[in-house]
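Note that one protein chain of the assembly has been removed; the remaining protein chains are unaltered in position.
Think of it as A and B in the order they're written, each chain with its own count starting at 1.
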Amino acid sequence: MIESAIEALMIVLDPSRLIYMFLGIGIGVIVGLLPGLSGTVGMSLLLPFVFGLEPYVGMALLIGMIAVIHTGDTFPSILFGIPGTSGSQATIMDGYPLTKKGGASRAMGASFFSSMIGGVIGGIALYLTIPFARPLITSFSSPELFMLTMLGLSMAGLLAGKSPIKGIISGILGLLIGAVGSAPAVPEYRYTLDTLYLTQGISLPVVAMAIFAFPILITMLTDKGSVSSHAKLQSGILKGVMDALKNKFLVFRSAVIGALIGFIPGLGGSVVDWIAYGAGQKTVKNNYFGSGDIRGVIAPESANNAKEGGSLVPTLLFGIPGSGTTAILLGGLTLMGLEAGPKMLSDDLPVTLSIVWTLVFANIFGALLCMLLVRPISKISLVPGEKIVPFLLVLLVVGAYQSTMSWGDLIVFVVIGLLGYVMTILDWPRPPLLIGFVLALPAERYYWISIERYGWEWLTNPLVIALAIIIVLLLAGGTIMKRFSKKFESKGGI
Amino acid sequence: MNLLKINLFYILLLLMSAMLIGCNTMEATGTENDKNASTSYDGETISFVVPFQAGGGTDVFARFMTPYFAKHIEGEPRVQVENIPGGASITGTNEYANSRSPNGFNILTSSASSHVPFILEQSSVDYDLDDFTPLIGAPSGGIVYTKPELAKDGMENLLSLENELYYAGISPTGLDLVTLLSFEVLEMDVKAVLGYEGRGPSRVAFEQGESNIDYQTTSAYKSNVENLVEEGNAVPLYSLGQVDQDGNLIRDPQFPELPTIEEIYIDIYGTEPSGEAWEAYKQTVAASYSLNKVIWVHKNAPNHSKKILQQGMENLIEDTSFEEESQDILEGYDAFVGEELNNQIEQSFSISPDTKKWIIEYLQLHYDIDINKL
Partner (left out) sequence: MNKDYLNLIFSGFLFSLFTFTLIEALTFSKLAQFFPLYISVAGVILTFVYFIAQVFTIYKQQKKEENQTILPLLQPLKYIGWVIGYLLLIFIGGLLLATVIFLFTFLIFESKMKLLSAGISVVFVLICVSLLSSALDIYWPTNLIGF
């Protein structure tokens, strides 16, 4: 396979194809940095152009874009506390406090460097898992997938902050919002208030923006003053890179978590940043996560780029898309005359390998491009709130509207935004709500399938029991941990 | 000064966007083509409503067709795809029926998931396929397969199994309905576990043993199941078949070696299948597979425009490059146009009241589904 890998490298480095990769990178960074525009928008933008393209060229374009979205989306997360895409919500937790302290450049330096390393590790993970993909993917049955969603939900408990009951209620609220729309077990609509809009459920980008961005807009206006309270921006990109290097094991760990979660079909990977953040919070000593710890930026940023490599495994080899982005990628493959499936490992192996290389190169160049942009873009954090908010609002409204191009998007944006604002001023943690929202559908689906298929027998499955033990340890560990460090409790989540 | 800084940000965006404009060929403001019915497509734009998210099977089909439309419709109009996702294609189809001007510049693609709710008259359906004129239709097919150890003693043994067959499906009102009805016709005892996310995850469920009887549509079968068959991990049982213009179930032309359930039934029970389940099966095969995708224009569009569009379709299927290129997208089936298409539509969408009532009761009885709530 090494020979074919080198062959694929030559294909990728062909100048006529490199241009397309750079075009993809450019679009990916823009789409990432505009809040509300996510991979799905980028993909549907490029889809009309890939028709009839040579697969190598088309894949360079598409994968180039996918690879760097989670690099570019860091800008608004760190600068304004507004998630650039739903994949960089956890970055806000520490990135935004760092910006308030004037450390925006440092946070971004660390984040881009971690993104780069994470993305490269994701590419390598894709390469290494190719031979074992089939047995690995078919080893997860529905009961195990259900327990994995439970594991994700218990992360919500970790992120609850000082009041566990508020955290749990917030998570339940998220599950409830996630239950709006069609039920998985039976084609019946729930809580649609007799509107056709709600039958398809509420879309993740809208919820993510509403719950994080809307409150920020209002508090920026009421608090007056610019985001960064320090008059001078510290130039700290290099410092940030050094921070990331110092925490190389954290970068590596988080990347592995990211690739693994991306790899498991059905979980979708939308919570990967939270899981990496929670895991980082558990394992990093002397941390002050939540109040501007640089390691709280490194963990999710490394994981969310690594996720893309992992999530391409089920997409390319099984035709199972893990997200909206990869779902459109499947369509793109068909338009280029390829078919996702085992053939990607035999006849079309060079294409698969060229994807690995593109992933690696795009992550490196994308991160470098973003580092060049740090200087001009981070100056925005010095602009007073009341001068920047109206522009952000226009951007967010247009962004929110892209979800389904319907008025419902804007109404949901405001309603959930108000909920988010009330939660902010009353110190209710919001991350559990998002995790609950994302995992609601998989939790219900796999619970139902497990019961329907195996009765209660599935509870005796050894993997299920093992996962249950991990969850209990995690939750118990969380409370013990909290007794030891009172420090991060003082902030009560964001 | 601060203003300058804000503007710097936007100038930056502006420059980046300018880079992209070079490759942009689409008008994106979503405005409608509200011109008075002009008689020519010369230099005009046709808006092509696709009631699905970009990237799905129907969307890929639509995008594949657009360049051929542009080439073969007289006047070489531009064809612009517009995705209106939601409600499993019902939102977009409703929108096309009720809010798009019937001026001949708006066309629509439908798929099985808009056809079946229409023939069952679900309450969310606010369109009438009889109000549209079909332009071109494309079939698809499906293959049912099982584990080798279950198939080795033949079909008869499979039918005698009780509580051993598990089927992983998505929803009883989607394409799964046809497969479930085929079990019903053959009187096979299959426990259907519904709620999977898609055909991909349900195939993985089959591979890892969570289910042991499954189906895939033609292209997915060729790319993902045929290798399982070669490895000895799956055995095809029958194709769901096609319904011809006379209303008979025939073998799938892509899989001529596989029997239909009619043949299997005769083989085992000695008589031809009959009764409402059988009628319902043929009806759903016709509406879901024999006409898997149809492209339409409003029936009350100007006659002249409809003529030009229909003529364009007839030219299109004569095009040899279309025939070659369409192998993947149309899964190797021949598209229907003209009189043939009209007959097929007549065959597929006119359901007898008894059959309809039977299907609705079947869904209510077995799957607890109230069709009036959908």
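Throughout what follows, a contact is a pair of C-beta atoms (placed from the backbone, for glycine too) under 8 Å apart; a residue touches a chain by one contact, two chains touch by 3 or more.
The structure presented is a predicted model; accordingly, all values stated were derived computationally and were not measured.
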Inset, instruction - Taking the full complex into account, find the residue in A:18, A:124, A:186 or A:468 that is in contact with the omitted chain. - result: A:186
Inset, instruction - Consider the whole complex, including the chain that is not shown, and state which of A:37, A:50 or A:360 touches that chain. - result: A:37
Inset, instruction - Just name the one of A:9, A:124, A:168 or A:242 that touches the chain not displayed here. - result: A:168
Legend entry - Those residues of chain B which, in the complete complex, touch the missing chain: 3, 6-7, 10, 13-14, 17-18, 20-21, 24, 26-32, 368-370
Legend entry - Absent-chain interface as seen on chain A, which is shown: 27, 30-31, 34, 37, 41, 44-45, 165-166, 168-169, 172-173, 175-176, 179, 183, 185-186, 188, 190-191, 214, 217-218, 221-222, 384, 386-387, 390-391, 393-394, 397-398, 401-402, 405, 407, 410, 414, 417-418, 421-422, 425-426, 428, 440, 443-444, 447-448
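Heads up, the rule we're going with is that only the chains that are shown with their structure count from here on.
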Inset, instruction - Measure off the straight-line distance from the CA centroid of chain A to the CA centroid of chain B, and report it in whole Å. - result: 32
Legend entry - Contact footprint of chain B on chain A as seen in their complex: 23, 26-27, 30, 40, 43-44, 47-49, 51, 137-142, 182, 184-189, 196-197, 199-200, 265-266, 314, 318-321, 324, 327-332, 334-335, 337, 339-343, 373, 376-377, 379-380, 382-384, 387-388, 391, 404-406, 445, 448-449, 452-453
Inset, instruction - Name, in rising order, each residue of chain B that touches chain A in their complex. - result: 2-3, 5-6, 8-10, 12-13, 16-17, 19-20, 23, 25-26, 30, 53-57, 59-60, 63-64, 67, 81, 83-88, 90-91, 94, 124, 166, 168, 171-174, 193-198, 200-201, 203-205, 207-211, 219-220, 222-224, 227, 328-329, 367-370, 373-374
